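Mind looking over this structure? Questions follow.
A single protein chain has been omitted; all remaining protein chains appear in their positions.
Chain IDs A, B, C, D, E and F follow the sequence of writing; residue 1 opens each chain.
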């Protein structure tokens, strides 16, 4: 990160302008805001789309259900977010409005890709016009159109890519490594959830519990967004923890990581103070 | 706090823009304004929501009732604030208008969470558009919808979290420590008030008197915001002081804190001169 | 004041933005403009509100009556100002308009507190929006509603506090010391005027004459703003000077303050050149 | 003037903002523009108001009558200006419009004080809003309302003071010294003109001629603005020169000021090149 | 690139302004953004226009079909893009709207050149007005009007040139070298596709596969935009790879480039992380 | 000029603001633009007004008649300009419109002084509002009202002075010296033209030819603007050259100025390259 800081003296203070090598620093810094967020991910299965987010809270005083990182946009579309929570909420509001406008205008549900493009158009404008800053949030947009599962990711630049499986936030690299290695096209919904949880487990360095995970699915059959109940989530997470307990046991003989553990606890405390503005 | 000052040369002068590591300094500085304010706190009990604020005045010439840190927004919603008082009042005005608009439009009281989101939307806009600065105030929004007590906290970024018990202002750490240790879900309203006062006592380093405290409750039964009378407050505070007198007696043999006492008096004088703009 | 100057390099040049420790320098500098103004003060008595201002002129060529530091806003409300006179006049204009609007809309006189809030709302906006600077004036707003005397003070931040007795301008500390020591709740109007003049005498280091003082009262009985006539003022000031002559005689044996006297004359000359823009 | 230049690095470049000690540098600099202007003055007499200006021209090619420093605003109001001539003319235009608006709206002549406030309101706005600079002109506004002579002075801050006798421009100190010493309340109109010319004579270091002076009076009897004819002016100026010739003769034995004389001639040449933009 | 960075201190921070030697740095930096993009190219043949783009993805998890670098604008017009993908999409949206407006207004398809000019007008405005940055995208606009194939290229300045064959993006030099050497006016459509693929092969340093290539044609006969199917593309790419395999074999004896290979793999990884914002 | 450059670091970059000594640098710099222009002059005679301009062209390829430095504004008003030609033309356009508006509104020709004030109002606004720069042109406005010849000069500040004879542009000092010495009030039109040409001859260091001079007169009798024909101009210039040839002969014995001559030729070449933007 340091070479980046030295290279850009002056190009990042004013409105979003190009640097001599053709980069938009304000957009790249906004991406850093996303990288500081919690991990969110999405996968396509042959039965529909799965969205999973990490919503660990650092305090038992927080009402966990108020930490919104998965949002329903329309009957058939959901969104998982990472980055600045207030920016994400502003984009979600916009997405819901666009969705309703489409329904009223054309009398049919908005295409998942069409909605994703609308959000990206809005994001792009905030990178080209003066007097505003880019949005500091990335979105994973999942949904079902006709018989097809759709899964898009947008970043602060307003770029749009469709993925089979993707992740955003601080654990992006760990999660993508899991997907690259193990994702297959013909996963069942259940397999997809399990694979997603495995990826989240890696991304959070094992700090995954029934309370810290939220899962939503949009099945092709029902074409309907559904958040899994606490019990359903618990079942999947217990299985996850069992899988990893076995694994860890196997690894246990190899290394001692007591010190590392206390480190990560410290890290948890640090995140604590910033929890309110980044997911 | 010092490393923060060195890291950010230049990113904090213009409109709200991202720093290379994805932070919005103007928003973080606005949070500092909140941390300089007096302590306000809120708790949910099984009977309703409790809001408590510290409104110590440094001069007997101030009409204590004019130090507004708790505001009624609607029949069933109240707000406790900390930070810049003028900013808080502007947000409270907005909240009252949104509440009335909802009543007129839908002919029913606004949801506590819905109102909280409206306030956060306004706050977020002030962090993304040029030509304005973020609001330097945090709000604890408490209320009752149907049979449920609700308690939200917003910060200058426009982030929104629901809490069981929370605090804002200069005594946030001390108060939250009390809550983390002793808060329970099934508190009666009276227990909640007592716990809140204990937290405030810690947050203000013991400078809590009948005159310096204001308490409001929104009970689930009545669904109505009610400020406790001076007598009611006195009763609770006397009990608080008795509790702590006993405790202190026990501690008395251990340490001599005469010098510390004179320090905190000095501090009171300092706060005095800034009392008019920060709560 | 010097540590303040060193701490803030850069945060005070642009529009009103937060410094790293959460302060709004432009607002604090505007308060300095108030501190450079002449002393104005207000007191509540059991019979009504008293406003007293120092309008010493440095030249006999000035028409003393044109130095407006007390303004009538409505039948039942008056205002005493300090700081930039042009800014004060702009706020007074606004206050008069708000008062008329209220009368026309609701067919009854505006509440003193309601008017004070309107002024503060305007002041707050000038601290948050770009392209303008905060108002460099503080106001003491006094009036009577129903049977109650009301006395508010606003500063450039838009903060609002109700006082029993308060002062603004360069002599604020000296005047408040007098009030803290001697103010009582059940003062008669006459006692209040005498106490106010004693405070002004201290605040102006004894430079109080019949010509340099202006007094307005809003009595609870009449609910009407009334400026005291020159004769009435003279009577009070003569009594004041007698009181102090006696006192000084007593002190005379203790110390020689010839040198100090010549200093304060010099100071008068300095103020002279800036008299036209700050009260 | 030099300490002022060192103290203010940075606070004077952008829009009008406060310096750490509560000053508005752009306003103070605008006052400097007034101090660079020629001397204008006004006096009240028991018969009416007198306005006198110095309109020396450095070239015989200038049509002296085109050097406007006294302007009629309404039947009963005149204005003497100093500072940037183009700014003064813009204010005079505004004043004339306000005067006509008042006549049409209320069917009676505008109050002199009311007009002065309108001009000051406009000036104040130009010190608080971004994107404009303050007016670089001071005005002496004289007129008659009912049986009363009125004489106001405004400076670039928008402050307003009523005077018995006042002066603006480069000779302000010398002129005010004369007024402080010799002004009396019951001057006849003729006495007032003579005193004013004496003050102008000092302010211009003796460079007063029949051609360089313009005098306007608004008498209480007629309530009408009247510019003195060349002959009338000559009569007064000749008397002035005689008075001073006598005086100088008396002083002649005491000192030799040949060197000083050549200095002031040089100064005249300097002013020459800037004559077109400052009065 | 370095001399460019040293030469321009200060001219690139504000809005788009001229440097002393008459250059617009923001426009030149936007061109750098294009040079960082993937390679896109277009050729005219005697039968119509061919557009070919490189849409290699760095991850098997990306839905390759979502990487849009060729867009249909109208029945008879297509566009190949390079540079910032969000900017490109904004221009494509605009192009589609202009095309529909023309159809509705004149009841006939828009001229390819007319559309290209509309896009360039928009781009030019973004280089001359303050508060916006130039578009960071270049477009190759191909289409058919009457019996003529048309092929335009626009860059961030809003300049417009018609080409027989052209390329944009990081491989522009390599591709243009191929065209300069081998392009002929009377190419058949098939020959044009083959030549285009040869150019892309050079531009991507041999990293061309059936999956990484997208081809669109607008034939003069049909006047209709058509994207080649996966099978059609495969056929052409297989032939390409065969051609090059033979060539490489011939070259194989001459040099060993193992090391170079590992380099280019590394480069692929680098591009990976930026894939989402640049094509 | 150098002390000016050192004194003003920083006050000249932004919008037009005051410097600590009360100057408006952007206005002073705009005056420099006028001083870089060619010489224009105007004189009043007892028969009317004379305007004379130097329109030397550096190339025989220029159509001399297209170098407009004298413009007719209305039947009875003409204008001679110096400074930035494009700014002058914008002001001339405005003047013509104001003139027409007056004619339509009041059904009589505009007063020369009234028109001059309108132009100055426009100029003043461009020195006080942000986002624009002052006009870089001075105008000599000549005309006839009733039986009176009128001659005004405006500079970039918007100041307005009436002259008997005046000059603007690079030769202003030389021309004014001639006028100061030799101008008389009762000149005939012919005498005025001859005196004007003598002044221009000095101002241009003798580089005056029949082709380089343009003369316009507005006679009191006809009240009509008239440009002198080429023949008329030639007659006057020939006389001028004869007068100076005689003079020079007389001077010839005294000094040798060969070297100086070659200098001034060089200067002509320099002006050449800037001819297009400054008159």
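Just so we're on the same page, a contact is a pair of C-beta atoms (placed from the backbone, for glycine too) under 8 Å apart; a residue touches a chain by one contact, two chains touch by 3 or more.
This one's a predicted model, so the numbers in the text were calculated from it and none came from an experiment.
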Which of these touches the unseen chain: E:117, E:227 or E:243?
-> E:117
With the missing chain put back, which residues of chain F would touch it? List them for me.
-> 1, 4-5, 8, 12-15, 25-26, 29-36, 59-63, 65-67, 84-87, 89-90, 93, 126, 130-136, 275-277
Where the missing chain touches chain E, by residue = 10-11, 13-24, 27, 113, 117, 120-121, 123-125, 127-131, 151-153, 155, 157-166, 176, 179-180, 183
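As a convention for this text, only the chains that are shown with their structure count from here on.
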Which chains, if any, touch chain C and chain E both?
-> none
Every chain in contact with both chain B and chain F is listed here as none
Superposing the Cα trace of chain C on that of its twin chain D calls for a rotation in degrees, to the nearest 5, of 50
Using mean C-alpha positions as chain centres, tell me how far chain A is from chain B in Å, no decimals.
-> 31
Given which chains touch which, is the overall layout a line, a ring, a star, complete, or other?
-> line
Pairwise chain contacts under the document criterion = A-B, A-E, B-C, C-D, D-F
